[in-house]
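Only one protein chain is missing; all other protein chains are in place.
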Amino acid sequence: MTETLLISILAASITAGTPILFAALGELITERAGITNLGVDGMMLIGAATGFMASVTFHNPWLGVCVALVAGALMALIHAYLTITLRANQVVSGLALALFGSGLSSYLGKAYVGMRPEQTFEKLSIPFLSKIPILGPVLFKQDALVYLSYALVFLAAFYLYKTRAGLFLRALGENPSALDAVGVNVFGLRYIYVIIGGALAGLGGAYLSLAYAPCWLENMTAGRGWIAVALVIFALWDPWRALVGSYLFGGIDALGFHLQVLGVPVSIFLLNMLPYIFTILVLILVLIKRGGRLAAPQSLGIPYDREER
Amino acid sequence: MAGLPLISMRNIVKRFPGVTANDQINLDLYSGQIHALLGENGSGKTTLMSILTGLYRPTEGVISVEGKEKKFTSPRDAIDSGIGMVHQHFKLIESFTVAENIALSQASTSFLISQETVIEDINKLGEKYGMSVNPRSYVWQLSVGEKQRVEILRMLYRNSKVLILDEPTAVLTPQETRELFLNLRKMADDGCAVVFISHKLNEVLELADKITVLRGGKVAGCFDRSDTNRYGLIEMMIGREIKVAYSSKKEQTIGETVLEINNISALNDVGTLGLSGMSLKVKAGEIYGIAGVSGNGQRELAETLAGLRPTTCGNIKFYGEDITDMSPKDMIERGISYVPEDRLGMGLVPNLNACENVMLKEYDKPKYSEGWRIKENAAIKATKAIVEKFDVRLGSIFQPVKMMSGGNLQKLLLGREIASKPKLMIVLYPVRGLDIGAIESVHKLILQLKEANTAIILVSEELEEIAELADRVGVIFSGKILGEFPIGDLDIERVGSLMAGVVEDKGEPI
Partner (left out) sequence: MRIKIQKSLAPNLVSQILVPIFAVLASLLFCAVFFALTGRDPLEVYYAMFAGALGSEYGISETFVKMIPLALCGLGIAVAFRMHLWNIGAEGQFYMGACAATWVPLSFPDWPFALMIPAMIIMGALAGGLWGLLAGWFKTKWQVDEIISTLMMNYIGILWVDFLVYGAWRDPGGKNFPLTAAFPSAAMLPTFGSLRVHYGIFFVLIFATVFWIIFKKSKWGYETLVIGSNPVAARYAGINIKRNILLTMFISGALCGIAGMVEVSGVVGKLQPGISPGYGYTAIIVAWLARLHPIAIMGVAFLFAIIHVGGFMLQTMGMPSATATMLQGAMLFFVVGADLLTKYEIKFVGRKVGEKND
């Protein structure tokens, strides 16, 4: 394998993995707070659609990103209201949002299918760092949003493990009544983290439509949101592991594409199956190794119920 | 006690849909004083304290802190006013360290957490009051007594002046209880007001300076310790004369050995040894009482018998047959009945109605099913019979059982198990959370079962209950039976020591 080919594949892995990374980070935060949000895929689609629409209409991809953040956040707000205040079944609520997001995004984006944005996110080389052999061009010759994702992973890890607020976040998912007993607003905090999770999912979708593709197609996530949800589990709710996992998936995507380009005679359909098969396999492996979901936040998925005041 | 009360609660009323939990309650707490809140389950003690800690808002009434009227809109307000509580169910995060848990309730608003200062402060506090815990250890590694210490340290860390403890000795050995009392005294002497919620008379009489008795949501009486005696207090709690112990335990010939447990070991949920070299024998018509502090392997023992937990060594023989590690279905089929402590979580299905619950373990038998079909009418008939025979009060046998009260749930559960005519029954904490009337009923049922020649293992925390009912008593500690006594030779002191793991008279713990 020549060096250029290797770099190409690795760099593509990162690009392909970035939308999943955003979504996984968001879901990780939400689940650490104790709420399962299965609507990630729907929020990504909404982010992708609205982001694209805004970018094309106002000729400004960064505006598109902002709109996508807000759109994802709004959808997550619905989920938060249903699951935190109304204490509804989190699985079904998330599913409903995934479906609704899929339909709504198709509805909104209908007129924009086939359009090409004038401006997208160009690859920016970081001076000096991008000269490092192999890793340089792979890691440091990416677009601005990829660099943003690096920063977010670092921020998330720092926040989670080194700050007081991060301690609270971890406690939220483990034992919310412990926090409640000290007078911390459990409901409010959960709302915030669910909304942040949705915003990040929207960002992941926006990356797809504004940088990766860039264009808008119905259901263009192809289930990436669901892969992100699985990823959070085998990343054991840790941001750095989520990073590695996302790029692994990006790698499979990239590999498939490159094999095709190289004319390797494997049916494209079988190649496309790889990420999904891989997800199941990795999940099994991690569960075997860990002997069950020992690392999940204890109160994940259980609505917090306190007697009325 | 001279001076202003630290906390004053006046005319507190709290109503919930359908029940008035607190009715015109007055309570004064003075610094330096240990005040006991005595009452049965359902008397309103926990509700009152929930109001004081800001968890509930009173329907009526006023709380004053150091003379000034205060309204608590959230637990934070109460904490800021210096009120702290150690709940019956600890509010700790198992996967965090002690330091992290205590840091959680810190008043500071610092952005970054500084572990080191917290750890230092915890060590200092621990030394001051003689309650040391390693701040770096993870909570899941600690014993129950140590976890309680963490909770107390947490309150002290926040400079709480009012310390409320809800049934703190329920999970402690006699030794640990003594230590706790010493520490509480120290804290009171240091200027705190200590509130001690309990239903255990002996402890209240030993520890408290002042006693308030609650009954049915009202204050039944408020005394200094010197003014009271034991029987007066009981009467006040119950509102009627104490009944004499059941005369129903007749002389009965004990039959053959039904169950033989030989040296079994089993892991508990955390992965350590829950049972370690456990052995015992039970005969037909005999009640074998197991005394011990909850958490010493009782549940694990019951679960191995019920087929819900695998053993790692040893064997279990039932009428001579080796039944070690058989499935729950096999155990049920052989007539082994398990009445768990978690009634609504395991023994019954909350969303299903009484009929559906009654056939829970036997739905497969010809009694309730025919081929692929369930015989609904048979279930209804059986349920009606149980409801009548065991005096179960419920709205309708077609309503979800979660609507039933604790006492009636237990009667339904026991009724179902007894109606299945088991050969062996292991029952855990049968009267936990029940009022006196229900306790009597349940005890009568157990004695009736004994008369029907069933072998019974009765696990309880109340030595009195075991003394009333058992023929033989075994003390469980750390997963094994440390000592056995026939009921006639029961020595409470000895039992108490064994419960704490002290075997030799020298007082050396194991």
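Every chain is named by a letter (A and B) in the order it is written, and numbering of its residues begins at 1.
Just so we're on the same page, a residue touches a chain if its C-beta (ideal position, glycine included) is under 8 Å from a C-beta of that chain, and two chains touch if they have at least 3 such contacts.
Predicted model only: the values in this text are computed from it and were never measured.
Interface note: of A:L97, A:V153 or A:A199, the residue touching the hidden chain in the full complex is A:L97. Checked against the full complex, the one of B:G126, B:G217, B:G347 or B:G415 touching the unshown chain is B:G347.
Of the listed residues B:D190, B:E376, B:D391 or B:D489, the one in contact with the hidden chain in the full complex is B:E376. One of B:D227, B:E256, B:D364 or B:D491 touches the chain omitted from the figure, and that residue is B:D364. In the full complex, chain B touches the hidden chain at residues 17, 60, 306-308, 327-332, 338, 340, 342, 345-352, 356, 359-361, 363-364, 369, 372-374, 376, 399-400, 402-403.
Seen across the whole complex, the unshown chain contacts chain A at 38, 42, 78, 81-82, 86-89, 91-93, 95-104, 106-108, 110, 218, 222-223, 226-227, 229-230, 233, 267, 269-270, 272-273, 276-277, 279-280, 283-284, 287-288, 292-293.
One rule holds in what follows: only the chains that are shown with their structure count from here on.
Of all the residues in chain A, the ones that touch chain B in their complex are 162-165, 167-168, 170-171, 174-175, 177-184, 298, 306-307, 309.
By the touch rule above, chain B contacts chain A in their complex via residues 54-57, 73-79, 85, 87, 91-96, 100-101, 103-105, 108-113.
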